[in-house]
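Left out: one protein chain. Kept in place: all the others.
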Amino acid sequence: MEIFTEHVNGIMIHKITIGHIHESGCTGCLAALMDNYQGIFTILDKYADLVYGLTLVDVRKIPKMDVALIEGSVCIQDKLATDEVREVRDKSSVVIAIGGCACSGNITRFDRGGQQNQPQHESFVPVSDLIDVDIFVPACAPTPEALRNVCVMTYLLLRGNDEQKALAGMYLKPLMDLARSPYGSKASFNTLMQEVINLGLCMGCGSCAAACPVRAITMEYGKPQGLRDLCVNCGACFSQCPRSFFDHELMEHHEQIMGMLKAVMQ
Amino acid sequence: MNVLGKYKSVVSARSTDKEILKASQDGGIVTSLFAYALEQGIIDGAVLAGPSSRPWQPQPFVATTRAELLKARGTKYNICPQISMLKEATRSYGLDKVGIVGVPCQIQATRKAQLYPIGMRDVPDKIALVVGIYCMEVFPYKGMQLIVEDHAGQKLQSVKKMEIGKGKFTVITERGNVTQLPLKVTHKYEQPGCHVCLDYVANTADVSTGSVGSPDGWSTVFVRSRIGEDVWGKAMAAGCFETKPIDQVKPGLEMVTKLATEKITKNQKTVDERAHFGVGKALRNPYI
Amino acid sequence: MGKVVEISPTTRHEGRSKLVLQVDDEGIITVGNWISVTPVRGLEKAVLGKPMEQVPKLLSRVCGICPVAHALAAVEAIETSIGVEIPADAHTLRVILHCANRLNNHALSNIFTLPDLYIPGTDRKINLFSPEEPMRSIARRIQRIREIAQGITEIAGGEAIHPTNTRIGGMYYNITSRAKQKLTDLAKEAVDIVKTQMDFMIAVLRNFQRRDWTEIGGRQIPIPRNLGYHSEGYLATDSLYGTSSRTSVQSWDPDHLREIRPWNFYMGEVTIDLEDSTYPIGGTTAAGTVVHPKREATNAIPLYNGRPVEVGPRARMALYQGFNEKGTIGQQVARQMEYMTDVHEILNRLDTLNTSGKVLTDPIPPGDGKTLAWATTEPARGTNVHFVRVREGKVADYSMIVPTTWNFPVCSKALSGAPWQLAEVIIRGYDPCVSCATHMIVLDPDKNVVAQNLIR
Partner (left out) sequence: MAAPLGQYKMVLFARTTDKEILRGAQNGGIVTALLSYALDTGIIDGAVVAAPSRSKPWRGKFDPWRSEPIVAMTRDQLLSARKTGYNISPNVMMIKEATRSYGLDRVGIVGVPCQIQGVRKAQLYPIGMRGVPDKIALVIGIYCMEVFPYQSIVQIVEDHGGVKMESVEKIEIGKGNFTVVTERGRTIQIPLNETRDLEQPGCHVCLDYAATLADISTGSAGSPAGWSTVFIRTKIGDEVWKRAMQAGLFETKPIGQVEPGLGAVEKLAVEKITRNKKTLEDRDFIGTKGLRNPYITT
């Protein structure tokens, strides 16, 4: 079974339904998805119908959908928000938390209420604290490529043939494990320390320093130094680190997978 | 377990560029390949390990001219966080076709940045040439300083070249004296992160090169990916390298396989031991 | 007596808001309440006590489509409070970054509003996601403009969404000459595409203006001549970039700023008694629901000289270029005209940029906590004001008045006189960003007036 084929024939064009749900985020994640530019048209032409997304379409009630992209953390003092999150879990088969807020709380971890006009809005939790989330796409803002890869692989997981399902499962497994791990929803530079450096896994490659969206990480004598007073808890450093998760067999076929992803987007 | 990874061809090679060969670690493969690629516009810059304010401490930098490339020659054997400059190369440096050289873990990081670009927006498609170098282990700067200044009794500032090979850690100074240490002495200073590494010859690079398996002054070069094959082919056509078939040189591919097997077996054992490091508790294993 | 209808949530803009409208018997809005229902992340409270270097990075994340506006306003306000000057090349990079983000936002606003408009000479609305022509080529052109704008933001700002290159005292990296070449090429390509898009948009807007009805939920709704007219004033602090409390010529006076809470502006408790299930898509709120706008609202109400003021492209063009068209169409036309300003400003600034110049000042004082400084930037949606007091490197006080916060009360006034089905078309004229607008607390207004309820 050659699952790492580059050519794309045999993908049945049988669209899935996809929705974007905006909780307490800043729409940066939706902007990142839209920053696939022409790729968005390929996805919407061939693979997915956008059935919900207040920012893009006029649908006002959440319909049933195959894949729900949730952006933003959830204010547990806002009944509308908590009800909506439960409704999304109920109505979608795959729930993907996109961006730092939905995955690990991001800047809303610092919120503590006391502000007009609702001083009691003080507690914001990542989505996976309230419902089971299937896949995480961390980082603030998530990258268009990461969102595209996850969307394509999720499509293959749902509609691909056996080989494609196997490949999609392999690719998505670490992001699914992250969604269920004890540290996934609490990711910050701390996680990089506690789950990589303190466990003797860091080899000073610098991936974290490059991935950090607030330049909180510098490399000192070959090891990351994270300014906790700059970190926004987005989880990019931990997830980008090759020693957070790494699948040798998958990565050895990087050329074929990159090729396949490019072909899918033509 | 194919310890050498997938490759399209392997050959013993040496650069034909005298200037590069003057101060290269072995066959001058990396510097020549990048010099050629830069000239031909295959890449418009490369992330390399260049000099820093401290002697023999490398610092990643973005080289966009031949002169800058030459500054990065010679292995430093201590940690150089290459990937920390990978994104910046596409940002304030404005590059669109980025070359990068790295040890196997850094090549793995590069491929992860392409496949899981969690924090690497607009980097995946801008990586144009990935050159890997063999690596048995890497020392933190202070560890390497200790080896050279205490065990080898040399001043870091006066060291001209360092080599690890044939079971020896060799230090050569500017004024020509040579000190050799048994590798056994240096093991405890190795970076712990290296002890879980299961890749000796940069299996996922486009082209990977190292001294092992080839005679002195030559390098054993694996051509692995389509890009690697394409760039290596053009460079060969342009006469950048002279090559010998790998089976006609001593000690040949068996030595590479031997060392690779040795490293991967040793480290796999470490990975397995970590599974029961505590009492009924494991240290987290990043590999799926 | 009229009825009350509620459109919740409103669509095709950033964030979550809703409309509670009192309408007369013909369905014409008499009193419109447009309120934000986005939970209050309370970032102005969250930054209190935090090191000043972190604050711009946190506040950039108030909004994901206009992050540069907040990052720059925060950085400039803090620099004004601690009294530090930044090198000229750093300022040049900031202006380039600012214009690129505006360019992206103007293109985004086209994506939000085009589905309301018609292809000139036809009765077909413009669905940007449909693959047929001419929709697809319009959509490709908009995405190409965004690609260029985000590309420039990425190079000059370090990241397309949430800039990483800005810092207190200037920037982290100056760009290389090659990067400058790349930016120049991108901007040059943008000049023509942007001109085409501007002309196209203005043609479509004028066509909509000449129409006498628009189809909503299967019915033809008459378009009033004075769609979105209001008689409030305008506010703009600069025609392009922004100002601060240390700018020599002051273009506005914060002392005339009054802030009241929604309690004194919006309706009290009302029961919805007009329901329309045909309103696209999914209908309006069920009759019988009891809503309480002034308690549910999460935005607050800034008043300038005691009146709401409109901010945004039209306000800038009116105050600095004598633009005098009123109403929603006038607003949208002014927005399209600003396309040209952004692109040409980028090109001019690139010429003056010295890529080997210093971009960071040194040293950076910690601030004595005495000066309550403010800085404004003028992003796509209007005047964005940040107030700050920094003491010993920590933020002691922080407040923001975000463009859409200014526009919430004005737009509520502008709703009157239009059929309720067009209320969303009017609010889209302001290209609202509601997650931003949910950020405004009263900083130093001991002159706060407990206004009588302005409307009843």
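Just so it is clear, A, B and C label the chains in written order, and each chain counts residues from 1 on its own.
Heads up, the rule we're going with is that contacts are C-beta pairs under 8 Å (C-beta built on N, C-alpha and C of every residue); 3 or more make two chains touch, one makes a residue touch a chain.
Because the structure is predicted, anything quoted here is derived from the model rather than measured.
A.B. asks: List the displayed chains that the omitted chain touches in the full complex.
C.D. replies: Among the chains that are shown, those touched by the missing chain are A, C.
A.B. asks: Among A:Gln38, A:Ser93 or A:Gln120, which one touches the chain that has been omitted from the display?
C.D. replies: A:Gln120
A.B. asks: Have a look at A:Ile43, A:Leu69 or A:Val85 and name the one touching the chain we're not showing.
C.D. replies: The one listed residue touching the chain not shown is A:Val85.
A.B. asks: Please pick, from A:Asp129, A:Asp177 or A:Asp247, the residue that touches the omitted chain in the full complex.
C.D. replies: Only one listed residue reaches the unshown chain, and that is A:Asp129.
A.B. asks: List the residues of chain A that touch the chain left out of this view.
C.D. replies: Residues touching the hidden chain, for chain A, are 74, 76-77, 82, 85-86, 89, 113-120, 122-123, 125, 129-132.
A.B. asks: What residue numbers in chain C mark contact with the hidden partner chain?
C.D. replies: Interface residues of chain C facing the absent chain: 261, 263-264, 295, 441-446, 448, 450.
Note that only the chains that are shown with their structure count from here on.
A.B. asks: Farthest from chain B by Cα centre, which chain is it? Let me know.
C.D. replies: C
A.B. asks: Select the chain whose centre, defined as the mean of its C-alpha atoms, is least distant from the mean of all protein C-alpha atoms.
C.D. replies: Centre-most chain by C-alpha means: A.
A.B. asks: If you average the CA atoms of chain A and of chain B, how far apart do the two points sit, in angstrom?
C.D. replies: Going by mean C-alpha positions, chain A sits 32 Å from chain B.
A.B. asks: Taking each chain's centre as the mean position of its Cα atoms, how many Å separate chain B from chain C?
C.D. replies: Here the centre of chain C sits 50 Å away from the centre of chain B.
A.B. asks: Could you state the distance in Å from the CA-based centre of chain A to that of chain C?
C.D. replies: Each chain reduced to its C-alpha mean, chain A and chain C end up 27 Å apart.
A.B. asks: Going through chain C residue by residue, note those that touch at least 2 other chains and give them in order.
C.D. replies: 158-160
A.B. asks: If I count partner chains per residue in chain A, which residues reach a count of at least 2?
C.D. replies: Residues 32, 213 of chain A touch two or more partner chains.
A.B. asks: For chain A, which residues count as touching chain B in their complex?
C.D. replies: It is residues 32, 137-139, 142-146, 149, 171, 173-175, 177, 195-196, 199-207, 209-213, 219, 221-223, 235-237, 239-248, 250-252, 254-255, 257-258 of chain A that touch chain B.
A.B. asks: Taking the touch rule as given, give the residues of chain C at its contact with chain B in the complex, in rising order.
C.D. replies: Counting only chain C, the residues touching chain B are 154-155, 158-160, 165, 173-176, 178-183.
A.B. asks: In the complex of these two chains, what residues of chain B are touching chain C?
C.D. replies: Those residues of chain B that touch chain C are 44-45, 64, 88, 90-96, 121-122.
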